[in-house]
Structure formats: structure tokens, C-alpha cells
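Presented below is the structure to which this report refers.
Left out: one protein chain. Kept in place: all the others.
This part shows subunit A:
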């Protein structure tokens, strides 16, 4: 077993635009140990989300390799990658991405049910309690505020006890006060669950709270701290 929970080796991503090849990410490498927290910062279009997608196995690189828990993603097909994500990875998205047809409780149960966990309902209740939404379990996303929806999304992200949590602009759609509270919650749970956190953000203050930061500019890693 590798000491790294997440590794990227010489990751490049090129896409064809009209008759040209556009390089979005260029030869990028990084490694994270369990419990690490990494902020990816950069301007719009610098390749942050692309990198996050590649690291989480949502997309495949043009060249290079990603390893999650020592397992290379390259030889896996989409279903095998999905199984790996179900086991190892959690997500928090900028636009919450809750399913409108499910209640708050059912949304949190979702990743647990994908892992066929018998205690899905109870565990989802506990998590909703941890994020302060024990009174809203039966509510649908459209009946909740943005901040509440993001708290449900955070509860869902931690539900399946992932080793790595990917967060894409988790406070991007929230006002600063609510954003602050969501950030506190995120880091609190991260510590409690000893999860590796990778987050993409514009927000320098949020980035500062991570142990490491990298800055992307036109697909190149320009700064690492």
C-alpha cells in the first residue's frame, strides 16, 4: 500500500478546438498523504476544474496517470472507476447537485445505498444531525435555502466515509456569512473523519485554511506552497 492516497504523474489534458489542439493542463504532478488538505487556486479558465475532474476520476487525462489509494485509474473502464469512486471518493459541488426528486435524507443516503450499506438511513440521519439539519430530513431541495442545500451536500459527501473529498468552489454560490459557516463545517468534518481534502476555489481565505496550495495559470503549475 502506497503512503500516498492520491497521486498525479505528469498529467496533461489536451482538447481539440476547431482544427487546433488546446492544452488545458501541462505535465502536472502532485502527491497527497492521508489527512492532507490541498487548495487549487487560479483564474477562471486556468484548468482548476479540469484538474479536479482528472484527480477524481471523472475524466481521463490525455497523458500521465492518476492513482487513488495506490490504484491507477488508467486501466479501469468507466464502471470500474465508478466503483472506485464509490469506495474512496466524496464530492461537494458549487451548485450543490442534490437530486430534486429525493428528500434531504434520501440525498444523504444515496452514496451509502450505492455501497449497499444496510445502516444507510440511520447513518444519514446522524450526518444530517451533525450538519444541524435534523429537522429538515423530509424536505426536498427546492424547499431549502442555498446554505442548507450545501450542508446536505456536505453530509452526503462524508456519508460513505471517503478517503478523499473533492470540493469544487463549495462556497461559490453562497453569501460570505453562510460561506464562512459552510467552510467551518467542512474543515471540522474533515478533521473528524481524517479525510484528505482537495478543493478548488477562488477564495484566498478559504485556500489559506488548507495545508497546501497550488496555483494554476494556463494549465501550468506556477506556485506551490
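To be clear about the criterion, a contact is a pair of C-beta atoms (placed from the backbone, for glycine too) under 8 Å apart; a residue touches a chain by one contact, two chains touch by 3 or more; residues count from 1.
In this text, contacts and distances are computed from a predicted model.
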item	value
Complex member absent from the view - protein name from UniProt, among "Putative ABC transport system permease protein", "Dihydrolipoyl dehydrogenase", "Winged helix-turn-helix transcriptional regulator" or "ABC transmembrane type-1 domain-containing protein"	"Putative ABC transport system permease protein"
Residue among A:23, A:58 or A:218 that touches the chain left out of view	A:58
Options A:3, A:19 or A:100, residue touching the unrepresented chain	A:100
Selected from A:49, A:150, A:171 or A:201 as touching the chain missing from the view	A:49
Where the missing chain touches subunit A, by residue	49, 52-53, 56, 58-59, 78-79, 82-87, 89, 91, 93-95, 97, 99-102, 106, 110-111, 113-115, 160, 168
